[in-house]
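Here is the structure we will look at, set down as structure tokens.
Missing here: one protein chain of the complex. Every other protein chain is in place.
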Amino acid sequence: MNSFGRNFRITSFGESHGRAVGVIIDGCPPGMELTAEDIQPLLDRRRPGTSRLTSLRNEMDRVEILSGIFEGKTTGAPVALMIRNENQISEDYDELREKFRPGHADFTYQEKYGIRDHRGGGRSAGRETIGRVAAGAVALKYLAERGISVTGRIQKVHGKTKPDEIEREISLAKEAGDSVGGIVEITAVGCPPGLGDPVFGKLDAHIAGAMMGIGAVKGVEIGDGFATAARFGSENNDQMTHDGFLSNHAGGILGGISSGQDIVIRIAVKPTPSIARIQQTRDIHGNIVEISVGGRHDPCIVPRIVPVAEAMLALVLIDCMLEHAKYR
Amino acid sequence: MNSFGRNFRITSFGESHGRAVGVIIDGCPPGMELTAEDIQPLLDRRRPGTSRLTSLRNEMDRVEILSGIFEGKTTGAPVALMIRNENQISEDYDELREKFRPGHADFTYQEKYGIRDHRGGGRSAGRETIGRVAAGAVALKYLAERGISVTGRIQKVHGKTKPDEIEREISLAKEAGDSVGGIVEITAVGCPPGLGDPVFGKLDAHIAGAMMGIGAVKGVEIGDGFATAARFGSENNDQMTHDGFLSNHAGGILGGISSGQDIVIRIAVKPTPSIARIQQTRDIHGNIVEISVGGRHDPCIVPRIVPVAEAMLALVLIDCMLEHAKYR
Amino acid sequence: MNSFGRNFRITSFGESHGRAVGVIIDGCPPGMELTAEDIQPLLDRRRPGTSRLTSLRNEMDRVEILSGIFEGKTTGAPVALMIRNENQISEDYDELREKFRPGHADFTYQEKYGIRDHRGGGRSAGRETIGRVAAGAVALKYLAERGISVTGRIQKVHGKTKPDEIEREISLAKEAGDSVGGIVEITAVGCPPGLGDPVFGKLDAHIAGAMMGIGAVKGVEIGDGFATAARFGSENNDQMTHDGFLSNHAGGILGGISSGQDIVIRIAVKPTPSIARIQQTRDIHGNIVEISVGGRHDPCIVPRIVPVAEAMLALVLIDCMLEHAKYR
Partner (left out) sequence: MNSFGRNFRITSFGESHGRAVGVIIDGCPPGMELTAEDIQPLLDRRRPGTSRLTSLRNEMDRVEILSGIFEGKTTGAPVALMIRNENQISEDYDELREKFRPGHADFTYQEKYGIRDHRGGGRSAGRETIGRVAAGAVALKYLAERGISVTGRIQKVHGKTKPDEIEREISLAKEAGDSVGGIVEITAVGCPPGLGDPVFGKLDAHIAGAMMGIGAVKGVEIGDGFATAARFGSENNDQMTHDGFLSNHAGGILGGISSGQDIVIRIAVKPTPSIARIQQTRDIHGNIVEISVGGRHDPCIVPRIVPVAEAMLALVLIDCMLEHAKYR
């Protein structure tokens, strides 16, 4: 389904080439100051064309708050946020009407629904993440007012860690009509202990689901993640001291509940599947055909995933904070 | 919360040293043949003491079906499964009443709830997974009747991949009063295309949440996972052919929806935090103290995670199959 | 929360004097033909000013479909429906900023949220029901395509059953600066047996919750409802025959599951609380004050409840049909 969260519950709508994309926030705490200016900067950051490294679709993506605000404050009613789609050239996508792009959702949507909006990826497009970032901006503001910050950064692209090397990898991929993947690290500082539930509702389970729900993400790890699999317990345990812990291999979560340490997550982002290089695929009639995906495509979406991942972590945290508040 | 799934919804209960552990399955399809004999073998496999590599707590763990069956078949009513706890020696755990074990949920439970059943880990114990495995057995049977198999295997322990090396690593760790982690790979064969929903309810998002909801799991990857971050798109895309795909880097999921290929998942299991080696920690009064966790503890829980991970994947798949059935 | 339904899940937003009201439908079956023309007639029917008996706020209430449609058909993606608010004169409501209208949500919203959009009732206004009717139109179309019709009618107003008497009662109330209540009956014809779940999710439980969730509704009965309390079992049981039942006292639901007979519901609608007659109340400072609620208020909202109640029943039925489809 298209909702996320139990208490600060968002419901997303919209396709790449429909009329609008947006989100409804249900459960936004009342009395919080909120204007479009709290949201717009994060949308601008997510927007393509704001970096040399990302694609060129040039939309303004102005958010409109449709409901839930009275005299500048949230009322407890649903906050609906809408961003009109502009600058759509559906004809760009005519080839994709019948061909399934390798590595893309085209084939599986067709199998699942028997119908598919092929224009710009439709519902599976990166543009869907605008709603997440808009709702995430509200969550981030709420967290910031309580001393909690959430920050993402590019850790690696195509195996490289330095910005100039990363930029070069992306440029080379672009020239070759190809794409590259990478790793994003997101950290939350200032979280109180006690967030998350044991068993199925572990904080890390929520986070893993949230992150893997971002398109192109193929792996998630908490704290030292996969590296812990090669360790002794005596190396990996975070021993305690008077005011906290001697290390943070656990990434701020023990037994599914936040410990008060920094929450540290890394996600693996696969290379963009839409590439100009010729690939073999099928069309909806079952024929084997060649495809070269033209148009405006990022050779690397890792930079654009950063604000989306921040938004998702913020949404998980606010949700768990409201859940935890029930018992205080 | 202690429920998992939307359609085949399980609710788990029980602590390590309470009277019983168990699970209610709500949404079990009617008309399915089901007896305790369908469930018991999987519980036996999960049970400690069934391998030289695991701990020695010797309980019979006999499942009792309390409801939902009439003349050997499911009726559509909730299937309640209960396993009595036996062989409990609560005194073993008296030291843990006041001390927080490093790497364990002790500290965070105390912070969250202000009260904690310290005996054998209480609700955070591995024993909680019995309910998952019992419910998973029902799911696995349902899947098997539809030609879908789910199989887990140990991929690595402490960096080693061969059984004899793995066994040696675990023995060495045990002798040293230490523990080791590892990696488990789970594969589902025979899944139809179309399972999972776009956006937040992606099949991989459900799987990641399910896996990270298992205690000690610190990382999840789908298909080639973190390795894809270092690739070109042209390497990573699975090109299509008449009857499927030329490769399966995606691990059977595209755009959050199953493609019909094998679903492949790997999870990172941290080394057991309960170790005999002396560590520094805090007690509930805030004192810094030393702790050596005695008693029956696995030096490596990777083998015992295997059936739990299989169960969780089966639970995700049956849930998505029932969800998908709505539109057919 | 502001969502309704499990499978055909709607999420509503908007206040009387905000920018827009609307709804997102999540879980709308794919491949269904849908245009604004399927929805607009039902909104027009709900709209004030369409009858001599209802209030005069004259808005066009044009629905815009923002997402979820591709080439005239639903895709399985969320269908977002928005109706702009126009013709708002917030100044009309300045007196209500500080005074709590008797019988209205003013006092309880203030208590719950500590903030309240007083303009035209804000979120508690009848205008909120536009989203329900819009989503209900989609549900009604789906049901109609499967041979199921849902029809509401005014059964009584202020104790009268004939249209001319009803009209007279409303006119008299209006002249007196007062209001009157009534009873609405809603019937669904053509429902298959098997809808609804036993225990908490009974079809009648869903219906009762849906109906009581409409503002001003104070009672719900299924079939013969309260009249059954004064009967013998031998009078009340619907005996069976070859092709159905000899009577329908049960209103089409047995044990919480539809029987295939007509589903019959009646709801009690209280008289509109906003009246011109002077009443005693409190203001937000705790003073006792007098209030006469001016402006455009219906002396009887019973006629306008009819399409809302139809919509809610349709939403329950489609939801239960999709739920039931899982097991077929």
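A, B and C label the chains in the order they appear, each numbered from 1.
The working rule: a contact is a pair of C-beta atoms (placed from the backbone, for glycine too) under 8 Å apart; a residue touches a chain by one contact, two chains touch by 3 or more.
Given the structure is predicted, the values throughout are model-derived calculations rather than measurements.
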Residue among B:43, B:63 or B:82 that touches the chain left out of view | B:82
Residues on subunit B facing the left-out chain by the touch rule are 1-3, 9, 11-15, 18-22, 24, 26-27, 30-31, 64-70, 73-80, 82, 112-117, 122-123
On subunit C, residues whose C-beta touches the chain left out of the figure | 1-4, 12, 100, 102-109, 111-113, 123-124, 128, 156, 158-159, 173, 176, 178-183, 193-194, 197-202, 204-213, 215, 218-242, 246, 250-251, 253-260, 268-275, 277, 279-282, 286, 288, 324, 327
On subunit A, residues whose C-beta touches the chain left out of the figure | 7, 29-30, 76-77, 198, 322-323, 325-328
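One rule holds in what follows: only the chains that are shown with their structure count from here on.
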Starting from the Cα centroid of subunit A, hunt down the chain whose centroid lies farthest away.
-> C
Just curious, how far off is subunit B from subunit A if you go by their C-alpha centres, in Å?
-> 26
Could you grab the centroid distance between subunit B and subunit C? Build each centroid from C-alpha atoms only and quote it in angstrom.
-> 45
Using the average of all C-alpha atoms in each chain as its centre, how far is it in Å between subunit A and subunit C?
-> 37
Would you give the residues of subunit A that are in contact with at least 2 other chains, written as numbers and ranges?
-> 1-3, 12, 112-113, 123
